[in-house]
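This is the structure I have questions about; it appears just below.
Here the complex is missing one protein chain, while the rest keep their positions.
Moving on, here comes chain A:
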Amino acid sequence: MTSINRRTLLAAGVGAGLLTACGSNTGRGDGGGSGPRLSQWYHQYGETGAEQAVERYAGAYKKAHISVQWRPGNYDQQTAAALLTGSGPDVFEVNGPTLDQIQAGQVVDLTELLDGVKDDFNPAVLTPKTYDGKIWAIPQVIDTQLLYYRKSLLKDAGVEPPATLDALVDAARKLTDSKTKGLFLGNDGGAGVLGGTPLYAAGLQLVTDDGKVGFDDPAAARTLGKLHQLYADKSLLLGAPADWSDPSAFLQGLTAMQWSGLWALPQVRKELGDDFGVLPFPRDGAHGRPSVPVGAYGAAVSARGGHRQAAKEYVKWLWVERTDYQEDFALSYGFHIPARISLAKRAAKLRSGAAADAVRFTTEYGYAQPLLWTPAAQTAYQDALSRIIKSGAGPESELRAVVRKVSDELDRVKKKP
């Protein structure tokens, strides 16, 4: 019998380690299926339990191994860069896809997945994922932004919930004192988060249905000028430790009103009980109407993935067939409106109080950023908005430059096949 010396033992150990390493799977949430190995990316949701939930969904899929990646940081930039390579995800959440991504052939046409159920998806979020008659991502949940206001503070100041932009400017001024500011629109004064919302409140659009600039109108300058008034009045909270997406400033009493997301609603309700309400962004001008921005992360399939058909089947299973998972994902962890109209209607949590108001506002006044609104157009507009709000730049001249830039962008994307 040959004795085992230390060298043999070491070699065996190394060999076993290598074999283990080769066979191991360091991904999380692996599906239990026997089919191909698919990588699925999510951006990092802040809600407790959401990560475990998506891993559970992936684990329940039997036709493929699903490796879930929960990615913190600049998720949109990460996916945009990953789509250039073959090592990116097979299935991924996308806050889009952008028109450039579609035109560059980076994502797969998913139209067939919605055969027979297309009408059950909320058109406000399905339309921006549709280009050239084809659907490029399946909306998962609807996220929206609203104006939260503290009822008691408004009552003490003798202020009614503002229904017009002028009333909002006035209310913010009246609600501002040495400890509390009237309104929080983000630490940049609203340039980042508001985007096109004030334009829609003035009865305008970012891009018209026939693909033209939708705010080449004097009403746009008038409305955006009022945002500077909020800044000039010193009614805006600026420099809060947490930005607009977090309700902390509102809950800590740093501001009487805050623009934030629907996702903040459970936390606000937990802390303030009934002492708050939600509003759409108030209308401005004779042709204005309240506006509520809506967006949706969608599930997309990378065109560079090695198992595109398997990835499509998985997306169909998770985001079309498994309505129980869709409802669980929307409402059990964070607080989102399900993208399926039938699910949104039957969700008990959305039927009363501020949540019901939010759903109603979203349905009546919701608008989504059009697909033709490119990142370059967004940068130009956002820069101009920042200069108007903070520096008091002339809205007319700023908007003239933006209109030129957006027109160029629209011409560019329309030229592409």
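The criterion applied here is as follows: contacts are C-beta pairs under 8 Å (C-beta built on N, C-alpha and C of every residue); 3 or more make two chains touch, one makes a residue touch a chain; residues count from 1.
In this text, contacts and distances are computed from a predicted model.
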{"item": "Candidate names \"Amidohydrolase-related domain-containing protein\", \"Multiple sugar transport system permease protein\", \"Family 1 extracellular solute-binding protein\" or \"Intracellular sulfur oxidation protein DsrF\"; UniProt protein name, chain not shown", "value": "\"Multiple sugar transport system permease protein\""}
{"item": "Touching the absent chain when the full complex is considered, from A:D188, A:D217 or A:E313", "value": "A:D188"}
{"item": "Sole residue of A:E47, A:D76 or A:D216 that reaches the chain not shown, by the stated touch rule", "value": "A:D76"}
{"item": "Residue of A:R150, A:K226, A:R283 or A:K390 touching the missing chain in the full complex", "value": "A:K390"}
{"item": "Missing-partner contacts on chain A, residue numbers", "value": "74, 76-77, 80-81, 83-84, 96, 98, 100-101, 103-104, 106, 179, 186-189, 191-193, 195, 237-241, 243, 245, 249, 254, 374-376, 378-380, 382-383, 386-387, 390-391, 401"}
